[in-house]
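All protein chains of the complex are present and in place, except for one that has been dropped.
By letter and in written order, the chains are A, B and C; residue numbering begins at 1 in each of them.
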Amino acid sequence: MAKTDIGPPDYKQFLPPIIRDNYGKWRYHEIVRPGVLKHVGENGDVLYTVRVASPRLLSTDHIREICDLAETYCDGFLRFTSRHNIEFLLADEHRVAPLIEELQAKNYPVGGTGHSITNMVHTQGWVHCHTPATDASGPVKAIMDELYDHFTHMDLPAHVRISLACCLNMCGAVHCSDIAILGIHRTPPRPDNSRLPNVCELPTTVASCPTGAIRADMKNKTVQVNDEKCMYCGNCYTVCPAMPIADPDNDGISIWVGGKVSNARSAPMFSKLAIPFLPNNPPRWPEVVAAVKNIVEVYAAHARKHERLGEWIERVGWERFFTLTGIAFTDKHIDDFTLATETFRTTTQFKWG
Amino acid sequence: MAKTDIGPPDYKQFLPPIIRDNYGKWRYHEIVRPGVLKHVGENGDVLYTVRVASPRLLSTDHIREICDLAETYCDGFLRFTSRHNIEFLLADEHRVAPLIEELQAKNYPVGGTGHSITNMVHTQGWVHCHTPATDASGPVKAIMDELYDHFTHMDLPAHVRISLACCLNMCGAVHCSDIAILGIHRTPPRPDNSRLPNVCELPTTVASCPTGAIRADMKNKTVQVNDEKCMYCGNCYTVCPAMPIADPDNDGISIWVGGKVSNARSAPMFSKLAIPFLPNNPPRWPEVVAAVKNIVEVYAAHARKHERLGEWIERVGWERFFTLTGIAFTDKHIDDFTLATETFRTTTQFKWG
Amino acid sequence: MTDSKTPLLDELEKGPWPSFVKEIKQAAEKKPAAADLLNQLELSYKDRIGHWKHGGIVGVKGYGSGVIGRYSDRPDLFPNVQAFHTMRVNHPTGWFYKTDALRKLCDIWDKHGSGLTNLHGSTGDAILLGTTTEHLQPCFDDLSEAGFDLGGSGSALRTPSACVGPARCEWACIDSLDICYQATMTLQDQIHRPMFPYKFKIKVSACANDCVSAIARSDLAIMGTWKGRIQVDPAEVRAYADAGLDIRGEVCDLCPTKCMEWSEADRTLVIHDGDCNRCMHCLNVMPKALRPGKERGASILVGGKAPIVQGSLLSWVIVPFMKLEPPYTELFDLIARIQDWWDENGRSRERLGELINRLGMRHFLKAVGLPAVPQMVKHPRTNPYVFFWPEEIDKKEVK
Partner (left out) sequence: MTDSKTPLLDELEKGPWPSFVKEIKQAAEKKPAAADLLNQLELSYKDRIGHWKHGGIVGVKGYGSGVIGRYSDRPDLFPNVQAFHTMRVNHPTGWFYKTDALRKLCDIWDKHGSGLTNLHGSTGDAILLGTTTEHLQPCFDDLSEAGFDLGGSGSALRTPSACVGPARCEWACIDSLDICYQATMTLQDQIHRPMFPYKFKIKVSACANDCVSAIARSDLAIMGTWKGRIQVDPAEVRAYADAGLDIRGEVCDLCPTKCMEWSEADRTLVIHDGDCNRCMHCLNVMPKALRPGKERGASILVGGKAPIVQGSLLSWVIVPFMKLEPPYTELFDLIARIQDWWDENGRSRERLGELINRLGMRHFLKAVGLPAVPQMVKHPRTNPYVFFWPEEIDKKEVK
């Protein structure tokens, strides 16, 4: 029988020799051009990294093509980044240009470094998950097609991290992104009274609701949803399959802005609601693409160098953000969950717009 | 029968002629010396205000003495401030010096303007209220004796507003003061099962508890307190007299810092816990006096001009505040009420101390 | 000395700060109640505990508020404070007095009460400290005769208060005194007859310095402000600089929006008013040179309160700008709509802020008819738990 609990392969065997030699002894780096990092060791060694975009959803044949490239140019050493890009690791400066040439010939976008828009962290969507309110890969493709030049050029005030999650579970961890695309439902779940008694535990189902909208109906061994208290998070569906919530006409996408993760300059911040709802309009989600593009452009035009989207908004104020982007402010932007009072303006300090 | 609903006397009849003439038409003011304001009207009129401290608790005979002074120097016009000081209003510059002379002779402290410590907003304490965990007037007297020079001199970086409330009801509105003295209980209420059924409504009593520590005991028509969930706020006692909470050995004072109300520079801020507990040590509360003095002195030594206590702390960081003041940080400083998570440090940005 | 009955309190006669003990002793010379107050207080100092019982319900005819009942828990020892109720007298707006009015108050209180007062309580009332149940009505009658009325207590509108404002302040953007006085007069019924789920406080500050702590201490805060440019007198700006003010360091650097630039070279101050959030700091430092803009009005905030029950709240902006001119119809209509909604939905002992928090700001705004604007929030929501109104949803039958 197969061995269990062996854990992943030891990463050390996958480190190229130059990294093994300079492990923990790098002195500095430079971005020599978009997508190309140059790391210099204390001993003068130089490592080049060429970063290319990936659709993340990869076929094995495509992976083999990537392996071919890595073998030709990098002695077979490569890595993936925490945002799903591919990085070719080269000890030999002379191979950098030829690699890039071949990459470009094969339509691999080279970029994603520095003050650019790098790959979008995203999720499964209609490709594999059971709870999505939108697709993942489709909107990502449509958005990145539009923002392509910002991947290959470092022409923004600072890093812009865009992420997508197809439901409120937020597997794409969009809660701290410069721009977050979040699939949302807008109608309450519809308990299937015939199936529910067999497939769901009542107490768990009731407890799953963050707003207490679910009441157990002991007599019928099912549950009732108080539609007024339901904000369509879908958590009840996660724990109880007999409470479907997807709704083609009312599911869609919300847009969030101003989050960040790094501790650089400002502390990490949550993303905040910018646009409560845009329709699911496959295959290219034009409303979503336009909205994201607008935000990026307004940011690029107004922010100062090194200023992340959220830092810029904090400096100029949210009222200014809404004015400049032309996004409508609605009652949905005003929090009404448990920490709502912390977000209300408790000062006369504000701008007119 | 007496007329009802006549409302207060119309304030306009109490305005001195110079104010009536310049109402809404003041051009600027200067603080000519501590306690003396000079307001200049658009037409060049000049109004002098001489501000003196008051113990707030005044006997009628003392009020009459104040009236005498106002009649001698101000044609009988005076006002009180929102912090209980007395203000003599003079149209005639020549009467200012004589007034001050007489005030000083009679031991009225002149001051409380500009970057000073003005009067302490405070409450009833043992003089009149039924829920206090400490006295009000006594600690105020002891503290202001010690800080007297900061009332009569404008020698601090900015305004320092000190307030006192003798219980968590916070009538002294200490929740937004530079330094707040707050009476606290530290033991749970003791339901008096014999009286309770007659004097208290069970549902109201149960509902009064912010932490859900009270359970109705329907059988005995009384309530039970879960000591572990009780944080001694005393609210149950407010709604149900049969739940006394005062405890001479464990009641005392907590100290809070860094609140402010004005919108100048920074938005209004709540006061934050500095010292969880100091004993009730009448008649002069030496531990409390020393603690307040220490905070004022550390602040005075380190803050920049115009920087309120809370603004200074926000700039240097709370870890630095605790280091500089030598105040011990404890688990009690860490919030565990409903908005606690908003106060936890969600960044690696901090100082070592 | 040695045989003082109040050795502990005597300690508080020492020191430069005016002594409340002296006040009580002064009153005690004439009033047995004041003497017993002193003695009971001494006992509290000894026992480290209060000696008042939970207040009872007492009052004057036709009113449900204005009096705080109070009884000693040691009437055996201190019979003259067996009952020791306070009367809250609505102060003249702005706490302005002419001495004749003050003297009248003193005379009435010497006649009916302990001779002790608080000028003023922290809500703003002139507090007459300690009388018996029998004296309440006659005292009220005399007060009324003298032109005074009681303030609020209990689940009523509490005595509104206002900063000194236009009477003596160059920054007043609204007539805080008149607004407060008109509110007090218009809402008399609410002050005297508790009719609400809990207390309701209104405070008026004529600028953002908030000298009556309206944002922190009132359910409804009216805060003067302006639109348009700060009025700059360039000559006076230079005069401040000449007099040694470090305009860059003390003014520009402390401007929260960093919208001011001081050029040392040509000695001019530029303000990018579009970015200014009217915090008042620069005006505070240079009152002679800078004045509020010309289009004036108020921001309205709601929900401020102390911690009981759900925690302290600072007030929240609900109207960024409202013109305020007599008879303040728009303001008073809004207050009425707010109170109606609160009255209808509030639980007992639930302040306005707590109710809004419980039901959600969107319900409040809809009920009182105010549009959502970004000025209402520090930042938009961070959680995705967004409600949509039924009318916003595509009604097609869901399969």
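Simple rule for what comes next: contacts are C-beta pairs under 8 Å (C-beta built on N, C-alpha and C of every residue); 3 or more make two chains touch, one makes a residue touch a chain.
No experiment lies behind these values; they were computed from the predicted model shown.
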Across the complex, visible chains touched by the hidden chain are A, B, C
Touching the left-out chain: which of B:204, B:226 or B:349? B:349
The one of C:44, C:144, C:257 or C:382 in touch with the missing chain is C:382
Name, in rising order, the residues on subunit A that touch the hidden chain in the full complex. 1-11, 13-15, 19, 23-24, 26-30, 39, 47, 49, 53-64, 66-67, 70-71, 76-82, 84, 86, 89, 107-109, 121-123, 125-132, 135, 137-138, 140-142, 144-145, 148, 151, 168-173, 175-176, 204, 207-208, 210, 233, 235, 237-239, 241, 246-249, 251, 261-266, 268, 270, 280, 282-284, 305-306, 337-339
I need the residue numbers on subunit B that touch the omitted chain, in ascending order. 168, 170, 175, 182, 184, 186-187, 190, 210-211, 231-233, 247, 249-250, 254, 256, 258, 270-274, 276-277, 313-314, 316-319, 321-322, 329-337, 339-353
State which residues belonging to subunit C touch the missing partner chain. 307, 311-312, 382-385
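One rule holds in what follows: only the chains that are shown with their structure count from here on.
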So which chain is the furthest away from subunit B, centre to centre on CA atoms? A
Distance from the mean Cα position of subunit C to that of subunit A, given in whole angstrom: 47
Residue list for subunit A, restricted to those that touch at least two other chains: 339, 341-342, 346-349
Can you pull out the residues of subunit C that are in contact with at least two other chains? 208, 215, 223, 256, 278-279, 314
